[in-house]
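This is the structure I want to talk about, given as structure tokens.
With one protein chain withheld, the remaining protein chains of the complex are depicted in position.
Chain naming follows the written order as A and B, and within any one chain the residues start at number 1.
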Amino acid sequence: MTATAPRNAWYPLTWSRNVTRKLASHRVLGSDLVVYRTEAGEPVCLDDVCPHRLAPLSMGKLKGDAVECGYHGMTFGSDGRCIRIPGQQLIPANAKVPSYPLHEKMGLVWIWPGEPDMADPSLIYDLPQYDAPGWHAAHGDALRIDANYLNLADNLCDPAHVSFVHLSTLGNSASEEIPVEHNFKDKGVLVWRWIRDAAPIPLFAKYGNFRGNVDRWHYYDYVAPCSAVIDFGSADAGAITDPEDRDQGLRIFACHFITPVDDHVCIDHWLHVRNFALDDADVDQRLHADFRIAFNEDKEILERIEVVERSRPDVRRIRLGIDAAPQRMRRIVERMVAEDGESSAAQATAVSG
Amino acid sequence: MTATAPRNAWYPLTWSRNVTRKLASHRVLGSDLVVYRTEAGEPVCLDDVCPHRLAPLSMGKLKGDAVECGYHGMTFGSDGRCIRIPGQQLIPANAKVPSYPLHEKMGLVWIWPGEPDMADPSLIYDLPQYDAPGWHAAHGDALRIDANYLNLADNLCDPAHVSFVHLSTLGNSASEEIPVEHNFKDKGVLVWRWIRDAAPIPLFAKYGNFRGNVDRWHYYDYVAPCSAVIDFGSADAGAITDPEDRDQGLRIFACHFITPVDDHVCIDHWLHVRNFALDDADVDQRLHADFRIAFNEDKEILERIEVVERSRPDVRRIRLGIDAAPQRMRRIVERMVAEDGESSAAQATAVSG
Partner (left out) sequence: MTATAPRNAWYPLTWSRNVTRKLASHRVLGSDLVVYRTEAGEPVCLDDVCPHRLAPLSMGKLKGDAVECGYHGMTFGSDGRCIRIPGQQLIPANAKVPSYPLHEKMGLVWIWPGEPDMADPSLIYDLPQYDAPGWHAAHGDALRIDANYLNLADNLCDPAHVSFVHLSTLGNSASEEIPVEHNFKDKGVLVWRWIRDAAPIPLFAKYGNFRGNVDRWHYYDYVAPCSAVIDFGSADAGAITDPEDRDQGLRIFACHFITPVDDHVCIDHWLHVRNFALDDADVDQRLHADFRIAFNEDKEILERIEVVERSRPDVRRIRLGIDAAPQRMRRIVERMVAEDGESSAAQATAVSG
């Protein structure tokens, strides 16, 4: 059980390409799930536990659109209802496993662990540029981080760390003293800063052919509980006068969709969308190599912090100005968890009824 | 401590061949034990803990029939009483370690962890065919399974799983829909079914030279808490009219004697006894190769179930018709554990007095 994650929310389950006619097991919010695709191509997700002797269903066989348990052959349809018990005719009414609403978007299968009636796909993060003309999307990795997902979310509401953590890729020291600005939204936060008239960061220096200094921006758009899209880019110093004209520079959306595996592990499903080198697969790979360096720098720090948080509950923390957005993020998630409780009676009925 | 295992019972400690003039350590019911053989050839089992500083006695030396601790030289006889303390003359009356009744049978050393006065060797499982003319016994392995021993006992009261778990060796789909029958006894259960006029299973097809379909039987004879002997075999369809004439077919007793190591680990000491190819060591090896495949299939499922049982206490289980015998088995073991409590005052006196 992941006490810190709201259940009435969409979470990335895995890349769409991983959901096939072979049974696979994934873990989300502390629950193991068996995942597969029907003969018609629809993704299916059930609890990965046979209610007879608790064998994982993912050890069984996919038969048509149903799953046969590998221990005694109990068989469940894609809606979770038992359709066969070998050796007996009567199928008890309670012989079923929970199933979960899914939706595919941006190359990911998304799962709604909460009340099925509330599963509205329009609530999934929407990035119009993902499949718009003039833009190119490239899927990255599923990066496992041994940390609570909210510590990763902290990081994704926090442009300030870039100046210290990512000096070889995404940041440089020019930004150290520049404060961050933020807007609070009902379900998220937007945090940003511009670093003007400074040397380009290593990553853009490779693609921009900039002759001198640049203006550089970071806009961190976080939507609770698990989506963060970082709009960052650069243009010749002074070239962009209206911040809304960022398309005139080199612009990248780095998308992070977080799966809370349990309270101490999360997976960062990351991809990027860019407005340059659209048909150049080589640029995909070179950018991803840089992202891997940067995101592994985050992983290393977050995993160490996770250990310290558990061993040193005595340390009294100091709050800084840059913490306004991460603190707001945590208030939003806490509110969503509380709202879960309010709808849980209805949810219990929906799942078991 | 293994809360689920009665102490007043015989358990396999290890194969007789492993008990030698070299100190060895084995773990049974959560206790570490030092095991060796006296100069006269008698097996000895003491707690593997020196009561001085808690060093394992198995790190010490065997001197004659006594064990000398490797830290300060305290020495204990085969009855557990201290016979020497280097540097001091007086040996305190309480200077001793618990010793346990042992008995050798069927190539195994058996231990009685409970009240010594109750240790009656006639209570150990008896299979007359083990050393009878016309039969051949072959010792198998000590298979470690990371699961509570009762989950393995479940499996050994349960012919139904064979149709799904062991398709390449012991089962085939012909038996899927055939219900199981059972007899309840005071200290065990007998569960069986016949699959008539069906293709032979892979294992017997190799040895039987059957021309067509066969009648096949499985009799699972479980005696609480740790012994299960599976009588299975095949004969030409219709050839055996009285079920008691099973010797007329190919017949194997697959014996499983379980050691509960602790609450989450057990060891399946398995061997087999058969009425064909009596002097053919090659058949021993070929049958054991098949058994290893089959028993590892059980191991894999049982170890996964062990993990799920701990992580998902919330799952409400569904009981099926095939569960009657396993449920009875658990009631018998619970009764034996309760009876332990009734005799524990006497036992405490016997062990420490």
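Annotations for the structure displayed:
As a convention for this text, contacts are C-beta pairs under 8 Å (C-beta built on N, C-alpha and C of every residue); 3 or more make two chains touch, one makes a residue touch a chain.
Small disclaimer: the values here were computed from a predicted structure and weren't measured.
Among A:Ile111, A:Leu127, A:Val165 or A:Leu287, the one in contact with the hidden chain is A:Val165. Residue-wise, the contact with the chain that is not shown comes from A:Val315, picked out of A:Ala3, A:Ala40, A:Leu90 or A:Val315.
Within the full complex, the residue among B:Ala24, B:Met59 or B:Ile293 touching the omitted chain is B:Met59. Among A:Asp47, A:Asp154, A:Asp221 or A:Asp340, the one in contact with the hidden chain is A:Asp154. Mapped onto chain B, the footprint of the missing chain covers residues 30, 32, 47, 49, 51-56, 59, 68-74, 85-88, 92, 94-95.
Residues 154, 160-161, 163-165, 176-180, 300-301, 304-305, 308-309, 311-312, 315-318, 320-322 of chain A touch the missing chain (whole complex, contact as defined above).
We take it that only the chains that are shown with their structure count from here on.
Distance between chain centres (mean CA atoms), chain A to chain B: 48 Å.
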